[in-house]
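What you see is the complex with one protein chain gone and the rest in place.
And now, subunit A:
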Amino acid sequence: MALPVSSPQATASDPRDRGGPAQPLLIVEAMRKYFPIRAGLLNRQVAEVKAVDDVSFFVIKGETLGIVGESGCGKSTLARLLMHLIPKDQGQLVLDGDLVGEARGVLLNDLRRSLQMVFQDSSSSLNPRLPIEQSIAYGPKVQGASGKSAKAQARALMEKVGLNPNLFGQRYPHELSGGQKQRVNIARALALDPRLLILDEAVSALDKSVEAQVLNLLADLKRQLNLTYIFISHDLHVVRYISDRVLVMYLGQVVEIGPVEAIYDDPKHPYTQALLACRLSMDPEARVDAAPLAGDPPSPVSPPSGCRFHTRCPFVEEVCKAKAPALGDVLKLDPGQHLAACHMVHPGSGHSRAAASAALH
């Protein structure tokens, strides 16, 4: 099911590689973003939305890391933090062994070239007044390419994503279908020759047949251009198809991370289990009638004490309300590790099921 991780040899031959094949392409450490809520006459801060709360993970060269979670769990905020589109409150970003600078500088510009993003809303992510060829050529021009070479590059990229440059180059976004627009978005993101592509719900708005085409295109491009993907989606089938590892988020925190087969075959966190149970089955007899997860997630303004999932968890016990479970050492840089932030998997946590689950960890 999962796409094969490109071999270490292929990665090592990449001239852009600095840290060697064992060095993760991206290490995200304790990333945090709280959005202030201001109110009142003096515009004082009355509360804050804990959108992304101490999120740590790493991305290996050549893999696809899927990020799943309900709407509003902080997936998109995380993507924008990684892209430095919004300032972070706390945390560090290590790109292929180098710490990414805080201020505008050479390193941030490097990051800009190495990290690109494909946005969710294909219609608002293209300038309606620019022909798509110019939209794609904009990035290289900004980075100092001449108008002519940027244009040639844009045309080559359009070819690569399956759009005839003679036919589409001079068109405006409103003259394109959703799938075509998303192809342009992918081409635009690839224009700076990035190593890591963040795909924020990149195929969610497309209909199923187009979605499959774009997914296959992404798989081809990944092989050809030696790319690494962070694939954000709420569609668990798609994530399973494209990802090598999966990260599950709930209310701004990582609740489970592990290889895709481990997550899908043996989910450890009750939230992951519930999410997977929500998937529609191909077999009509096996379809679920009742929603495994009831209600909306609690407000990220005042998340529940202890484990943030305890308000909806079927296995909730006193320890869950009192103490927040730890995820474990995420940054051990072991791609095979399967971690869950749940008291049930931590032996000796005080949860009645913990002892039984101890062997799993």
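Operating definition for what follows: a contact is a pair of C-beta atoms (placed from the backbone, for glycine too) under 8 Å apart; a residue touches a chain by one contact, two chains touch by 3 or more; residues count from 1.
The criterion applied here is as follows: contacts and distances are computed from a predicted model.
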{"item": "Protein name, per the UniProt record, of whichever chain is missing from view (\"ABC transporter permease\", \"Phenylacetate-CoA oxygenase subunit PaaJ\", \"Phosphonate C-P lyase system protein PhnK\" or \"Xanthine dehydrogenase family protein subunit M\")", "value": "\"ABC transporter permease\""}
{"item": "Selected residue (touches chain absent from view) among A:Q90, A:S149 or A:N164", "value": "A:N164"}
{"item": "Contact with the hidden chain (one of A:Q23, A:S125 or A:Q153)", "value": "A:S125"}
{"item": "Where the unshown chain meets subunit A, residue by residue", "value": "80, 83-85, 108-109, 112-113, 115-117, 119-121, 124-131, 135, 138-139, 142-143, 164, 166-167, 170-172, 174, 185, 188-189, 191-192"}
